[in-house]
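Every protein chain but one is kept in place in this view of the complex.
Residue numbering begins at 1 within each chain, and the chains themselves are lettered A, B and C in the order written.
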Amino acid sequence: MIVVMRQNATEDEIHGVIRVAENADLKVHVSRGEERTVVGLIGDVRRLDADTIAFLPGVERVVRILQPFKLASREFMPSRSPVPLGGVLFGGDGDEVPVIAGPCAVESEESMMRIARLVAGAGAAVLRGGAFKPRTSPYSFQGLGEPGLHILAKARELTGLPVVTEVVSPQDVELVGAYADALQIGSRNMHNYALLHEVGRQPKPVILKRGMMSSVEEWLMAAEYILSAGNTNVILCERGIRTFETSTRNTLDLSAVAVVKKLSHLPVIVDPSHATGRADMVVPMALAAVACGADGLMVEVHDDPASALSDGPQSLRPEAFADMMRRLEPVAKAVGRRIAAPPGRKVAGGHEWGDQRDDEHSGQSPQKRAHGPASASECAG
Amino acid sequence: MIVVMRQNATEDEIHGVIRVAENADLKVHVSRGEERTVVGLIGDVRRLDADTIAFLPGVERVVRILQPFKLASREFMPSRSPVPLGGVLFGGDGDEVPVIAGPCAVESEESMMRIARLVAGAGAAVLRGGAFKPRTSPYSFQGLGEPGLHILAKARELTGLPVVTEVVSPQDVELVGAYADALQIGSRNMHNYALLHEVGRQPKPVILKRGMMSSVEEWLMAAEYILSAGNTNVILCERGIRTFETSTRNTLDLSAVAVVKKLSHLPVIVDPSHATGRADMVVPMALAAVACGADGLMVEVHDDPASALSDGPQSLRPEAFADMMRRLEPVAKAVGRRIAAPPGRKVAGGHEWGDQRDDEHSGQSPQKRAHGPASASECAG
Amino acid sequence: MIVVMRQNATEDEIHGVIRVAENADLKVHVSRGEERTVVGLIGDVRRLDADTIAFLPGVERVVRILQPFKLASREFMPSRSPVPLGGVLFGGDGDEVPVIAGPCAVESEESMMRIARLVAGAGAAVLRGGAFKPRTSPYSFQGLGEPGLHILAKARELTGLPVVTEVVSPQDVELVGAYADALQIGSRNMHNYALLHEVGRQPKPVILKRGMMSSVEEWLMAAEYILSAGNTNVILCERGIRTFETSTRNTLDLSAVAVVKKLSHLPVIVDPSHATGRADMVVPMALAAVACGADGLMVEVHDDPASALSDGPQSLRPEAFADMMRRLEPVAKAVGRRIAAPPGRKVAGGHEWGDQRDDEHSGQSPQKRAHGPASASECAG
Partner (left out) sequence: MIVVMRQNATEDEIHGVIRVAENADLKVHVSRGEERTVVGLIGDVRRLDADTIAFLPGVERVVRILQPFKLASREFMPSRSPVPLGGVLFGGDGDEVPVIAGPCAVESEESMMRIARLVAGAGAAVLRGGAFKPRTSPYSFQGLGEPGLHILAKARELTGLPVVTEVVSPQDVELVGAYADALQIGSRNMHNYALLHEVGRQPKPVILKRGMMSSVEEWLMAAEYILSAGNTNVILCERGIRTFETSTRNTLDLSAVAVVKKLSHLPVIVDPSHATGRADMVVPMALAAVACGADGLMVEVHDDPASALSDGPQSLRPEAFADMMRRLEPVAKAVGRRIAAPPGRKVAGGHEWGDQRDDEHSGQSPQKRAHGPASASECAG
C-alpha cells in the first residue's frame, strides 16, 4: 500500500501514518520527493482498510498495490480451476465450451419439456430455466417457485442434461440446491452478500453473474465471498454492464472475459441474451464470446417467445438456436477448442436425443437425491 | 402502449399485434404513416408485457406511455405523502428538513454513545448506525449484528432520538424491526426483491436508498414493491450513481430529487456522505441538497474517523457536523423551509441534550415495543 | 511516479525501469515488499509518459502521484483567480455570483433584442446566444453565423451587458473574438485541441464547458491547453455528464464544482439548462449550484420556447427566469454571497434597463474593440 502525503504535510502527519502502519505490524518505507512524500507499507495489508489510512491528517491519497481478492486470484492458484457441473466440465484444460440453454422462466411443464427436448437435440450441454424470477415490477410474473423446480427436475430426467436455476433469497438456497445441479446468482443479487454467503456454504456449483454495474474487481470479490465460505466451484458469467448506450439492453463487456482470465483461475462464461436483450444480437455475440476465450455460453431459447412470460425479445427460437450451435463449432475449432458434448455423448449436436437414453434415467427423482449433489449427468456419463 | 411496426410489415403482422391486444381486452387504434404503421393499444396495459409485444413478427419497437409504477406515482396520490419516523416527519407539507446522523457502523457502545450525544447536541433529528454492514470484501468488518442493535436502542434512550439501521437479509427483518424505528435498504440491495417484499410486510418506515446502478424509474419500482406489500411509509434516499467520473466515489444525482418530486408523492432525502465518499464534499453537497428541495439528509459522523471500522474518509468529525448544521439553517430558510428540530424540541441546534430527558426514556426496551412502530420519539415528543 | 512491478519480476526487469528513470534524470527509490517490488521515481516526471513506463517488461502498473495539470492547479496558484468578463467578475474573492442568460441560439434580431431586454431587466449580468451552433443533426438549424454576431453586438449596445457566444472552429476564433466579450467552448469541443490552442492565443476570456464525457481531470487538462497558450482568463462551466440515467438529458455533477475548487484556482460556473434539458429542473438545480459554491450560472431563456429553433424544452420563459433570480438571491446570501449586479448597476434585479444607458453605448462597434478585451461593460461601468 502506497500512501501519498499532501504537498504541505508536516513531519507529525508523516509520523502519524507510520505509527498506524507499525501498529498493524507493517514495515514502512518513506520516500521524500521534491513535491511529495510517499510512505510505502509493506506486509499483509489486506486487513488494513485503505480508507482508514486515507483519512489520516496530511494524507492525500492511498494506492493499493495488491488485489483485494485472494482465493479467486491467479496468484493463489496459477493454473485454471475446472468446475464440474453435473458431468459437464467448465474451464479446466479449457478446450471444451459447454452451452447452457433454455427458457428464461419455467412457465409450464409442457412448455419446459418441449424446449428442453429441442435444445438437448441441438447440442446444449446444460439446461436452464428460472423458477424464482427477480423482476423489476412487483406486478410481473415472479416465477412458479417450487413447482418450477419440480418441472426442471423432470426436464433433467427427460434429457439427461444437468439443470441450473436461479436462487434469489438465502432461505431458498437449500430448497433450490435439492433440485438443481447448479445455482445461479443473478446480476441484481451479485452484491447480496447474505445470499453469496449462503450459496458458499452448500456444495452445488454456483454460476455468478456479473452485476450490471459491477467492476471486474467487485465481481471477483463477490466470488471471493463464495470461495471463502467453502465452495470452490464458482463459474463467472459476464452478462453485460449498464452504460449510456441504449441500442442494446446492456453493453456486453467481452474484454472482461480476457481480463478475468488474467486475474483469476475461475472459468468465465458469457450470456449474450441478457446482455443484448435482442434475439438478433445473440448469435454474433455468442460467436465473439467463443472467439475471445469464453469457457461456455448461456443462451435463452423459447419456442413461442411472443407468449413467453418474461424476456421474450431476447430469446432465440429453437431453429435459430440449432443454427447458432452449428455456427459455433467452426469458431470454437478456429481457436483450438470445441463445443462440449452433452454429458454421456461423444459429440455435440447431430440428432435428437433418443428414447432409450431417457430410460437410463428412469427411476431418478429429485427426492431420491435431495441431500446430495447427484445429478442426471452422473448417471448419463 | 404504442407499437411501431417495421417499414415492410405485412398486413398479417399488423393483425397479429391487433389480435394479441384484443385478447388482452385492449382497444386498438391503427395509424398508417408514409413510412411506418403505428398501432396504439388503449386500456390497462400494465399487465401486458411490452417485451412480449416487441417480439411479435413485424414489430420494430414498443413505446410505453404509462409509468410502470402506480402506488408510488403522483397520479395515484397527487399530494405529497408525509412519512412519520419516530416522531419526526419526512415530506408532508414539506417545510421541515430532518437530518439523520451517526457513524457508518456501530463499533462499540462507548463510541456509539459518544457520537450519538454529539450529533444530538448539534441538532440531528434521527440517529443512524449500521449493525449489519454489506461490505464488498468478505474480509472486512461486517457489523456487530444483534449486539449492535442493542447499542442503537441504548443510544435512542440516551438521546431521545429515533434510530434507523440497515437490514440486509429477509431473515433479519423481524429482528431489526424489533429494535429500530426505521429500516434502511442499502444501495446494493435495492434490487433484492425478496428483501423489499419482506420490509413491505412489516409496519416500520423504510428508507430506500437508490441503487448505484438504478434509474429513477427502477428506484420507484423498488418502492412499488414495498408499497404493494402493504407498507406505505417509504422514504427515498438519493446516494449517488456510478459513472465514469472517479474524483468522487459516486456521482450525486441531485436532479433526481427534483425528478422524483415530479413523479412521486414520496419524500426524498439525500446522503452526501456515501455519494461523494469524501468528507470535504459533504457540506457543499448537503447545502445543495437542501437548496434543491430534499426532504431530509443522511450524514455520516465519526469522532475518530481514522480508526473507524468502515467508511472513514467520508465521515464528518462532530465539530464539522455542528458547523454544517449551522450553515444548513439559512439555506433551508432561503428556500422556505427549516431544519427539523429533534422530536420533543422546538428548535434545532443550540445546546447539548439535557440529562433529565434521558430519564424520560428509562425503562424502555425494544422488547416492549416489538410489535408496534412505537419508538423513543413517542416518549420524546 | 510509483512503478509497481509484477510479482515475479526479475532483477533485470527492475533494473530496466531504473535505467529509464535515471536516463530521464529522475531519482529512484526501490522498495521490496513481500509480494511486490515497487520503484518510486522522484523529480519532474510530468514529461515522462506513464504509459511508456507501464510497457516496460515486468511492470504491472504505474501510479501517478502528481496531477497532470500545472497552470490550472491550486499548487501553482494557491489563491483563487478572478476572471473579468466585460466588467463582470467571476471568481475572485468569490462573493459575487453573476448570471449569464439568453436564448440557446440567436434566431432573429427582433427575438434577441426582446429576450435581451427581458433578462437584463430581471438582473442577468451577461448575455448569451449562439451564432454558431454545434448540432447532432446536419439537418438542424446550425446558427446564423456572422449575422448572429452582429445581432449579439446590438443586444450588448441595447442592454449594456457583455455578451458570450460559442466558437466551434479554429478559423472562426478571430471573427467571434471581434464581436464577443467572451468565447465559449462547448461540451462537444472540449477535446478539440486545435480549437483550445487557438482560443488560448487570443485575449478574450474563455468559458470552457465540461465535455459530457470528460473527467474533472481531463477538463482541467483542457483548461491547461488554453492557459499554456497564454490566455489566463478561463472560466470552467459544469453542464452535466452522460450516464445511464435518462430522466434528465445529462446528469448534473454538482460535486464537480466542489472538486474543481479544491484542485484549481479557476472560477467554475454551472449550466443547469443543458445539464437537465428540462425547464422544470432548471430552477432547483440553479439554487443547488449557488448553494454548493458555483461562481456563476448560465441559463437559457426564451420568450417563445415552443418556436425556438433549438433546445426549446430546456429554456425558461422570462417570467420564470425573473422568478428564479428572486429566489437565487436569498440562497446566495445564505452562503455568504450575492447575485452579481449587471455592470454599471449597484444591485441586481429591480427595474427595466433605462433608455438613457443605451445612449452611452451608441457609437460602439465591434471593429473599434477588435484588438482588445474592451467590451460594452467598460462603457457601462
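One rule holds in what follows: a residue touches a chain if its C-beta (ideal position, glycine included) is under 8 Å from a C-beta of that chain, and two chains touch if they have at least 3 such contacts.
Predicted model, so just to flag it, every value in this text is computed and none were measured.
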| item | value |
| --- | --- |
| Contacting the left-out chain in the complete assembly, out of A:Leu71, A:Ala122, A:Leu236 or A:Val257 | A:Val257 |
| Contacting the left-out chain in the complete assembly, out of B:Arg36, B:Arg80, B:Arg317 or B:Lys333 | B:Arg36 |
| Residue ranges of chain A at the interface with the undisplayed chain | 213, 215-217, 241, 243-248, 251-259, 262, 275-276, 280-281, 284-285, 287-293, 327, 330-331, 333-335 |
| Positions on chain C where the hidden chain makes contact | 20, 46-47, 49, 51-57, 68-69, 134-140, 142, 168-171, 188-189, 191-195, 197, 211-213, 218, 221, 224-225, 228-229, 242, 279, 305-313, 315 |
| Touching residues (missing chain, whole complex) on chain B | 2, 4, 7, 29, 31-36, 38, 40, 42-44, 63, 65-66, 75, 242-244, 246 |
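Following the convention adopted for this analysis, only the chains that are shown with their structure count from here on.
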| item | value |
| --- | --- |
| Chain B and chain C: spacing of chain centres that average the CA atoms, whole Å | 34 |
| Cα-centroid distance, chain A relative to chain B, in whole angstrom | 30 |
| Mean-CA-position distance for chain C and chain A (Å) | 44 |
| Of all residues in chain A, the ones touching two or more other chains | 213, 242 |
